[in-house]
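Shown here: the complex without one of its protein chains, the others still in place.
Letters A, B and C mark the chains in the order given here, with residues in each chain numbered from 1 onward.
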Amino acid sequence: MDDRGSTLGPDPDLQAEGMQLGADPEMLELRAEAATGPAGQETQANAAALLEQRRQRRYLVRALLRSPTFMTGLIVVLFWVFMALFSQFVTQSPTAVDAMHTLAPPSAAHWFGTDDLGRDVLARTMAGARSVLVIAPLATLLALLWGGIIGLVAGFYRGITDEIIMRLIDVLLALPIIITSILILSLLGKGTAIIIIAIGALFTPVVSRTIRSAVIGEREREYVMAARLRGERSAFVMAREILPNITQPIIVEGTIRLGYAVFTAATLSFLGFGLAPPSPDWGLTIATERIFLQIAPWTVLFPAAALASLVVGVNLITDGLGRVFSK
Amino acid sequence: MSAVEQPVHTPDAAPAALDVRDLEVTFHRRGRDLPVLKGVTLRIERGEAYGLVGESGCGKTTLAMAALRYLAANGTVDAGRVLVDGQDVSTLSEEAVRKWRGEQIAMVYQDPATALSPAMRIGDQVAEVFRYHEGLGKAEALEKARESLRRVALPDPDATLRRYPFELSGGQQQRVVIAMALAVNPHLLVLDEPTTGLDATVEAEILDLIEELRGRINAAILLITHNLGLVRRLCERVGVLYAGRLVEEGPARDIFTDPRHPYTMGLLRCVPSFGMNKTDAALQTIPGTLPALGEPLEGCVYSARCPMAKPVCSRREPDLYAWPGDAGTRGEAEAEAMPADPAAYSPHHANPVGEGARHARCYFAAQVAEMPTTTPVLAASLEARGATEGAVLEIGDVSRAFKDGRKRLTAVHHVSLDLKRGETFGLVGESGSGKTTLAKCVTGLIAADSGSVTFEGKLLRATAGRRSQAALRAIQMVFQNPDSTLNPAWSTRAILTRSVRKLAGARSGSVRAKVDELSANVRVEPRFLLQKPGDLSGGQKQRIAIARAFAGDPTLVVCDEPASALDVSVQASILNLLVELQTNEQVSYIFISHDLAVVRYISDRIGVMYLAELIEVGSAEEVFNPPHHPYTEALLSSIPTLDFDDPHERVALRGSMPSLSDPPTGCRFHTRCHRVLGDICVNEVPPFQEAVAGHTYMCHIPPDELLAMQSAAEPAAPIEK
Amino acid sequence: MSDDQYRRDYAQHLIEQVNKGQMTRRQLLVRASVFGFSATAAGSLLAACGGSSSGGSSASPAPSGSSMPAPVMGGTIKMIGPAPITEPDPVTIYDQGGIVLVYQFLEYLIDLDDKNGLKPKLAESWTANDKIDVWTFKLRSGVTFNDGSPFGAEDVVTSFERILNPKSGSGALSQLGGVLSPGGTKKVDDLTVEFHLDKPFADFPYMVSGGNYNTAILPRNYNGNNTKNPVGTGPFMMKNYVAKQSASFVKNPTYWGKDAAGNQLPYVDGLEYTMVEDNSAQNLQLQSGAVDVQPQTVFQGAQALFADPNLRVDIYPGTGIREVAFNVTKTPWQDKNLRQAVAYCLDRPAINKALYDGRSNLGYDTFWEPSVFAGSPPSTPRAQDYTKAKQLLSDGGKSAGLDVTLTVAKYLENPQLAQLIQAQCKPAGINVTINQLSYTAYYAGSSSDYYGTTPWINAAWDITEWGSRPAPGIYAAAMLLPKAVWSSSHWNNPDFVTAFNQYESTVDEATRTQLATKLSQIQQDDTPIMVPFYITQLRTQKKNVYGIQGPGSFYCDMSQAFMAA
Partner (left out) sequence: MLRLIGRRLLLMVPTLILASILIFALAEVLPGDVGRSILGPYATQEQVALLNHKLGADKPLYQRYAVWAGNFVTGDWGESPVLKVPVRPTVMKALGNSMVLAGFALLLIVPISIVLGVFSGLRRDSALDRAITVSTLSMTVIPEFVSGVVLLYIFAVWLKWLPVTAMPPQGSNFFDRFYYLILPAIPLMFLELGYIARMARVGTVQVLAMPYIRTAVLKGLPRRRVIFGHVLRNAMVPTVTVIGSQVGWLIGGLVVIETLFVYPGIGKLMVDAAQTHDVPMLEAAVLVVAVIYMVANLIADIIVALLNPRIRMGG
């Protein structure tokens, strides 16, 4: 007689989570009220609690392993990580030019064909994972770092500090992203490190907004007040009290940004601001080989498919994690 | 657990409004099956009001949701049946369920603010019911909605129809929810904590309304609450739920006056009876906590916490015996005859055994009245403590306003008071009256706009950030919400260690010892120090929070509703702890609560706030006895008590609280006062009148006149239970 | 010496050259055109040579002449190409988009034909004095600007004085600098103009041709507002110009030009030019049939166009190059050995194959494209020879290997060329790092000292693209002479300078050819620049479009273009 399958059944998370936090939780408190209970019972309860923790952890791992979404994503991403690390042992050199065999269609010698300089597309596609897997995560981390600091400061101090920071962020967000990237890259120059910094900088305003709102939600919580009543310095409160409690939104924002970082790195390459040849970077390859799409589609479609698969893989992992944790 | 199908009532009897039989509900979470309801059987006759009580997490709401066929996707009914009006709800088609909900069964929810669709006008929300259940057109449905609102005594129903939920006060919102629930005359009305979160005065209003409506509607009521007072006022019969088990059931009066299950007894004893003071006795508590969901339980579900438990209790679960029949005789006999070898037990049946009005799931129901008390012995005599002379804290003419858009809300308006060492000053008033703001001005979490806070003769800086470490150490705070008071990312030990370092200035060698001492003082076992707050119960969290406040041997601790989010038994133990610490440490408290019984219990002096003003100050006893401010009078009268013989008339307050941005002229209370004199109240700010030395109130009515009025109207608030 | 005498002598000289085998028949035609012979006259010269053709073009000449159907009047031809970077002011334009537009409504004294020869346009004939430092141009009579004002010597004088004035900002100043100074252009009569040069200059007619695109003849009262009030003598009039989007032209009803049959030119009623930066997008438009003509087709991605049955890609011999310049003032390129070492690493046929599908001509590390410019190549193109390269490296003290950076703009096939160089250098132990800049960044420089800061002049080693230059002297003056402002190599070879000055001041084709050979050899040996190939020019049009004149690239004369039914 349950309403399972109905679109309008109550939300399991609501009942599961809300019950723990709500004024009348249905989920039972897991721990004993220690003050006056018989000792034996407490030990038992404690053991049960530890057991429960371990069970939960084991369950999560098992559930993740059983989740097709998560596993597919994991396999795809691990595949690319593996390729990034070991592609040079698996395939030919991604930069070996063979000017006499350019734009050759897929064959036994070149499974994915060759590109406009006669390089093996398979080798380049495999090796192309490297730059993305370096740039995107690092850029995301950087954006989280900067955005985190700005968001923490703005959200924690509020008032005039917040007002000024948010106005500046408004300005940056109002500027077309293309202009911002031209600005940043003109200022900084080029190279992998610069691209990481540039993408990190591009994402900083958005990230800092997200983190700011998370901080605002957190700073009025009572443990923050308790810290202030202890005479803690602001930096301590931000870094040690608030920060550990906004990891959830930070992780969510991070996974979203990760996908966009892949995207942005490719777009920067497309616009001529990204990596320099002969890097087998996917974005760069797509941008430069794009003109051969009609006559030699393999030069573009394989790296495009690789890019798409990595992105889908990341999204599958995010999705799978979210679903398993929310159960 | 096999449920033996057995008719509780003869088939020819009219079908019950709700007939739950051997209901078992299990939740599935992270790969585990967690039984929430274990073979619950209960029956509510037509027109009957049935109260289901128990601590948080007993399974009360799950029962209600199962009755409405609205379990979460991860919850399943494993066994048993739910019949509403004789109809098995599991057999209904989707469309039938839809019609059945609203027409035959309806619900009123815990938090009216979130139970109403925020973006839809009240009129549309109420009219919806008529449109979809009676097929009325828009205009007709709206007309009927107006009628419904009138029925729940909403002022100006026409205007209310056009309003949005957020424009209504909590009480008005709940009236709307009730109007919606009663729109199509359901046969069963489920009230799920209908007054939790509402102020006492509003709660009283809602109770009055429900009581009044009961006379006019034909619906049976299932009231789910942890508030025993509510049950006493509304219900004929009561069921007590513990860990998914119905442990006792019977007529309300009998249950409250003569409980026959140790758990029921424990619950009743936890509630501080009104008028009781900390100098009288420590509060009763129930040891231990509810078993965790899914925790394997042998024997009686309550045996682990039961002060009467005998070995037999944890071996086999007792049946729900009829009282005074089987429970007194057969139960004990069965317990006596219990073989020592568990393997020899016959599969027991957990259903009510024998006919009767009362049942208790205890072998030793007959002995419950003599259940030993578990009152902790107070460490030192409270009488000996006594407040020393000389003010520790003086609040001089403090005001504080907030900006809300263009509006300026005055949260604290020219408040002055003082506090002696070792004294507890209770601060009461409805939500939004400025209690917490005042407390935060004292601790420096909020800077006062004007006025002074003097501590031990020295003027304190306005904000905590500018105060000396000594001043911070001396004034600490315990917060209301146990879930956010501790940093969830830190281990309990880390929290206490940090506080000891910062507040006691202790060096590393002594820190550990000090942390252990603190946790021992608040009765938290050392092993819990390894855990994070998320793994602790609400009570434990509050204990840690208290330990944190006491880390630097404070002089003053501001307690902002430290126990109001906790179950009664936990609340009692927290209050006991505070009293004990005060006795040992000679600390002063500012104790904020909207629960008058609690404030009365713990406070030496009490201040009553209304609309940002402190309108009455005096000793606890004096404030709660006439002559007192008419507002205090109203507050007191709104407390639901457990006393069935309490004849007191409730003083109804008119309207809802005016806006802080535009407070009434003259006496701020005049818009709602039942003793308003006339223009003087509207035009002139009343003076402070002195009832007796040290007891002043802000009113135009002189003490003797007021005393006369109030004595005539009602007897003094009950002191004796 | 009268004009006619001069011409007869020169004609005789040319015929001898051909007969001696020192000049190809094609080169004869080109040289003849420089000295103002009409096509008919040049044809009779060629006939006088007798013997078989020794024409040495490896790029097939444009097929537009062959199997051309009869012209069809009317219709509008839709063209596609990049937008002008700036306003298409003929005085200051420098980019393809601007040149293509200007070509439609303005004219030059001389036009380029599709073999890089010269043909009369606003000038009917021209002659030089003996010293070849004074050139006399007879102007076409009966020409009017499309605002009705007559064309005459005054317009020519003001046009040249304008671009020679530094305030005009014309890039032509860089080209004409040291050749023609302000005041050097003199009106003789209404239809005669004399150019008094600073020095003898045999290739001068090229400097006033369409090949020096800023020398378009503007009305004397030209006020700089070209896009708003376009006045010219050309076959079309610009009707509408929307910056960055499109330009449209209608035929100039009073145009002076007539075809051989005496029909009024142009044939078509108008032109529409759509501005699209992206080459792939241009190609897609061509393939979809949305446009008719792409004046300049870039090799990369053009394979699809070759394969398209509805399109015809014409290939013109070109002198465009990619100058891979070693900055000889910067480490390690002061050492000739190292420069040569790199040159021996290149596999030119492979590069040609990879970048141009083998359709360009192999380069000799000199701008002297042998099939276009007179002067035989010094030898065969350098073949890849790693032994030699390694030897040279060790001679240069870099036997352990060489680490160098190659700066390149993300433009055309330059990045690919850089990568090929990188890959081909590696086996010799030369590790090339590619520093790829955006086009803008590559050509950017500080406003206070542009030529001292811009990457394309100051990088140690870079690749710069050069469009077709009609005469070798133009290249040398701009690229390799010590005073050349665009000298990425900063090369200063006194032998080369001396030989070049001689070359420019002599009319004797035998001497010129010898000098040309010498100049090429000096260049090749010293290797200040590498020229791996000479790019042929592609122009793509629909199968039914005929009659476009000009040697490919952006020199695109549409006056005789038409769309067959």
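The rule is short, and it goes like this: a residue touches a chain if its C-beta (ideal position, glycine included) is under 8 Å from a C-beta of that chain, and two chains touch if they have at least 3 such contacts.
Bear in mind that the values here come from a model prediction, so they are computed numbers and not experimental data.
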- Message: Counting the whole assembly, list the visible chains that the omitted chain makes contact with.
- Response: A, B, C
- Omitted-chain contact residue, chosen from C:144, C:174 or C:544: C:174
- Which listed residue (A:65, A:85 or A:175) would be found touching the missing chain in the intact complex? A:175
- subunit C positions in touch with the non-displayed chain are 83, 85-87, 89, 92-95, 166-171, 173-174, 177, 225, 227-228, 242-246, 274, 276-278, 280-281, 284-285, 287-288, 290, 438, 440-441, 443-447, 449-451, 454, 456, 485-486
- Touch list for subunit A against the chain that is not drawn: 6-8, 10-11, 13-14, 18, 69, 167-168, 170-171, 173-179, 182-183, 186-187, 256, 259-260, 262-263, 266-267, 270-271, 283, 286-287, 290, 293-294, 300-301, 304, 307-308, 311-312, 315-316, 319, 323
- Query: Residue-wise, where is subunit B in contact with the chain that is not depicted?
  - Reply: 68, 70, 98-103, 106-107, 109, 111, 114-120, 128-129, 132-133, 164, 166-167, 177, 180, 405-406
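Rule of thumb we're sticking to: only the chains that are shown with their structure count from here on.
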- Message: Measuring from CA centroids, which chain ends up nearest the centre of the complete protein set?
- Response: A
- Relative to subunit B, largest Cα-centroid distance belongs to chain C
- Message: Based only on mean CA positions, could you tell me how far subunit B sits from subunit C in angstrom?
- Response: 92
- Item | Distance from the mean Cα position of subunit B to that of subunit A, given in whole angstrom | 43
- Message: Measuring centre to centre with CA averages, how many angstrom lie between subunit A and subunit C?
- Response: 52
- Query: Which part of subunit B faces subunit A closely enough to touch in the complex?
  - Reply: 27, 29-32, 36, 56-57, 59-62, 65-66, 69-77, 82, 89-90, 94, 110-111, 192-193, 196-197, 226, 243, 285, 287-293, 295, 304-305, 374, 376, 440, 443-445, 464-465, 467, 469, 472, 475-477, 479-481, 483-490, 498-499, 502-503, 523-525, 527-528, 531, 535-540, 543, 545, 548, 565, 570, 573, 577
- Okay, in this complex, where on subunit C does subunit A touch? 279-280, 283, 287, 300-301, 303-304, 307, 347, 350-351, 353-354, 410, 415-416, 418-420, 422-424, 434-439, 441
- In the complex with subunit C, residue positions of subunit A that touch it: 95-97, 99-100, 102-103, 116-118, 186, 190, 272-273, 276-278, 288, 290-295
